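Here the complex is missing a single protein chain, while all its other protein chains stay put.
So that you can tell them apart, the chains are marked A and B in the order they are listed, and the count of residues begins at 1 in each.
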Amino acid sequence: MSAAPLLEAVPLLQVEGLSCRFGGLLALNNVSLAVRQGEIFGLIGPNGAGKTTLFNVISALTPPSSGRVLWRGALIPASRPDQLSRLGLARTFQNLRLFDSLSVRDNVLVGLHRFAASPLAAGLLGSAGERRRQRQLEQRALELLALVALEDEADLPAASLPYGERRRLELARALATEPQLLLLDEPAAGMNPAEKNDLCGLIRTIRDRFDLTVMIIEHHVPLMMRLCDRLAVLNFGERIALGSPAAVRQDPRVIEAYLGSAR
Amino acid sequence: MELIQLLLNGLSLGAVYALFALGYTLVFSVLGVINFSHGAVFTLGAYFTYLLIGGQAGANGLLAGLQLPVALPFALALPLAGLASALVALLIERVAFRPLRQRGSDSLLALISSLGAGVILVNLIQLLMGAESYAIPIGTLGSLPAALRFAGAQVRTVQVLLLAISVLLLLLLSVWLEGTRSGKALQAVSEDPVTAQLLGIDSDGMIRLAFGISGFLAGVSGGLVGLSVSIAGPYFGISYGLKALGVLVLGGLGSVPGAMLGGLIIGLAEAFVPAEWSGWKDAVAYGFLFLILVLRPQGLLGRPLGTKV
Partner (left out) sequence: MDAGLLEQMLIGALLALSVYLPLRCGQLSLATPGFFAIGGTVAALLSTRIPIFAGTGATSPLPALLLEMTLAGLLAGLLALAIGGTVLRLRGIYLAIATIALVEILRVITLNLSFTGGALGIFGIPQPFTTTAGYAGFTLVLLALVCWLCARLEQLRLGRAMAAIRDDELAAACVGIDTAQVKLQAFVLSALLAGLTGALAAHFLNSWNAKVGSFDASITTLAFVVFGGSRTWLGPVIGGLVLSALPELLRPVGDLRLIVFGLVILLGPVLFPQGLITPQGLQGLGHRLLGYGQQLRGYGHKLLVRVNGPRRP
């Protein structure tokens, strides 16, 4: 293996030779990429290219057939989604997975689960310290809701929110876990152009404010070109391009496989 | 001679479990729900059979002393009892399952409402026929001898009959499922009801069919067990029903060959429990069930359980 330049920092997340086979279908074929600390990294490709599968492998929901995922240069010492969450990984889902019977506020409070740890007995008896902690958590939940402009809906059941607000709530819930890497699976799906624009701004804001690294899947290519620092393009489970938006745009394989066929 | 007798005991018991479990499986595969009234329909089948062969109601129920004007031969009474049980199963589908299905309710609710239907049936039987046990006299079988000599051993005719009829029904069911249009349509509904509907299959009709067949199977096996070991009161189907759950999970929920295999294994295992341990016999099925759940949750012949992301 060639010596890596010493000055370049270790990437936050590395995916090496990842393959994923479902029966006869090769959903991911030897995919490798690295996501650097602090960047917004886009993942584009036609439907069925394996983008969501890649997210699922990274977040330990789907075991890979071969290959490995490195976190800060080391093998991840965890195999369950909840352990990964504690490590600093959060995600949203393409088909939105909120806790529908809970209130908007409680959805975010569930995201704060890790920070609410207290002995069950102290909690049940409601000691003074416990009550103060509870208030702090609720305060934190409200701040996060304010960030995604949902503070007025805090007491509504999550199931009652319209589509776009549900997407923002899922984002707030993911942020509540205080991630270092945030995986967003089609966060702009079903939004109108103005909402998409707002979302772009919001993603940049949270990246800066929370010192985040963001990995994002989105179909709207112009939006991705504007938003992302770097992009990877998947097609039929293979990574066919990787680089800056400008470079990817001019890559002949991308034009042929993705942009060409999509037009 | 012991061995032959034990083997036959095990096989016939296993065949009954398999028939019972298949009734669960048919409904489970189309609805994804365990029909907890199944044991009560089994019991009902036994009582129907008893009445149809001309048996007299005991002294403790509302029907005290009642006797049907005709006494049918067993060969006719059994299928008729099966049909009557099928009608009851259809009625249960109508009142306990369909309203919930049409509303798209949680399948847990159907479990409860089907149980309510079972409670009603069992207590209705008790109200009408009393809590006493009934024996179906062996004379019902006409000129057949009570025991046969087989490979140098004495075996009860009833058990040979029980085994033969169960195996015949299991075979018919397999042929129907694999070899006919309606059988395949039922399988399609169990794979994916929405797609099946789009392909022009009448899902509701198939669900009714599944209930009807499972009711028929329950009724017939009830009659057969009643003939073999007598009807021990309105609650006698429940323990069979519970063990059949074990059979079901052992073989794999929703798998027809699995239900048969599971029935065979548990029936044989119970038959070979030594007499001095007979008190523990009832635990055999559940022990197996526990073991299989730990080692292979999808059952022997079931498909792996996956989660969708």
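Criterion: a residue touches a chain if its C-beta (ideal position, glycine included) is under 8 Å from a C-beta of that chain, and two chains touch if they have at least 3 such contacts.
Worth saying up front: this structure is predicted, and the values here are computed from it rather than measured.
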item	value
Of B:L3, B:A71, B:V95 or B:L199, the one touching the omitted chain in the full complex	B:V95
Which residue of A:L102, A:L202 or A:I255 touches the chain not shown here	A:L102
Which of B:I4, B:A153, B:V229 or B:L242 contacts the chain that the document leaves out	B:L242
Listed residues A:V10, A:L26, A:L70 or A:V110, member touching the removed chain	A:V110
Absent chain, residues of chain B that touch it	33-34, 36, 95-96, 99-100, 103, 105-113, 115-121, 123-124, 126-127, 238, 242, 245-246, 248-249, 253, 279-280, 282-283, 286-287, 289-290, 293-294, 297, 305, 307, 309
Chain A, residues in touch with the chain not shown (by the definition above)	59, 61, 80-82, 85-86, 90-91, 93, 97-102, 106, 109-111, 113-114, 116-118, 120, 123-126, 134, 173-174, 176-177
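Heads up, the rule we're going with is that only the chains that are shown with their structure count from here on.
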item	value
Distance between chain centroids, defined by C-alpha means - chain A, chain B (Å)	50
